[in-house]
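Only a single protein chain was left out; the remaining protein chains are all shown in position.
Think of it as A, B and C in the order they're written, each chain with its own count starting at 1.
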């Protein structure tokens, strides 16, 4: 059911949302999240950033997260598009879009997928700062965001 | 801050999301909701539907809802685009897009605006069904969705 | 002369979307306007009589039956909203 894509080039959020309703008459709600590169992180000024991933495992991890969301809520379809490589501040990094008959399911599943993507999908961020490039550390707040969804399932 | 628009023609969700990040470097998250016409509601098969609104008051109500969201969460910008007039199943009805530095604020505010829009903004839906047109009744579940956000403020 | 608007099913049942009504001298509330309308009988009685469900806005702000209504005010009656 879910559609997962890793790509270097920017995505068109409107086209991804449209793909979820195209030719369908049962979708009532599409909740979408777009993550964007900020010029400031943990207090430091940030320029370009670069995302690394683990080809093969990353796609598998994203599909697993989507599968968990589909088991938990009443969904029609899910899409995850994640960019890798160099990106400038203001550019989109990730899109998660979820369609459902009802908005409550779409919102919850979209936020769930983002929270788990942040803590379970193999991506690593390197930022260019005035004092040179640095790898971004995992954030406790992201672990907490993922933890609130459930008793851990592993 | 917020941008609110009522229009008869369809909107481009991608363009609305892009408008929230255009020329900015401080946005980290955009949460978006798109409501879509379903061919089925409360068990009945539905064809075209028509939305009526109260020009002047509708815009004011939407701006007030956005203002409440902006007081409550740390937001950068909000957009609400709501269509009126006749619409077919599969067509988008409403878009709510919220930008913030962080995703938690964007998600919560987007869902809050939708829940309050459903119960506080003057729009009325008439559906064409096999047994003729009918005005859609307000739903208890929508009141419940709005009520969970707070002690009532009026 | 207050302007009174009706929307959606209320507009259809009453057969009117907008009218101006002359308020008799004295102070007025939404409740007294409703009593005035109900006295017209027919669909007005059923739309505004006991057990009827409606919402009201005065000058684009949601109001309740105790709200005051003055000449030049815009009073709107409508069913519970169903947007989005």
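We take it that a contact is a pair of C-beta atoms (placed from the backbone, for glycine too) under 8 Å apart; a residue touches a chain by one contact, two chains touch by 3 or more.
Quick caveat: nothing in here was measured; it's all calculated off a predicted structure.
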Which displayed chains the hidden chain touches across the whole complex: A
Which of A:47, A:104 or A:122 contacts the chain that the document leaves out: A:122
Sites on chain A contacted by the missing partner chain, in the whole complex: 35, 51-54, 56-57, 60-61, 82, 93-94, 114, 117-126, 135-139, 154
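Here is the rule we go by: only the chains that are shown with their structure count from here on.
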Among all chain pairs, the one with the most C-beta contacts: A-B
Averaged-CA centre spacing for the pair chain B and chain A, given as whole angstrom: 23
Interchain centroid distance [CA atoms averaged], chain B/chain C, Å: 26
Per-residue multi-chain contacts in chain A, two or more chains: none
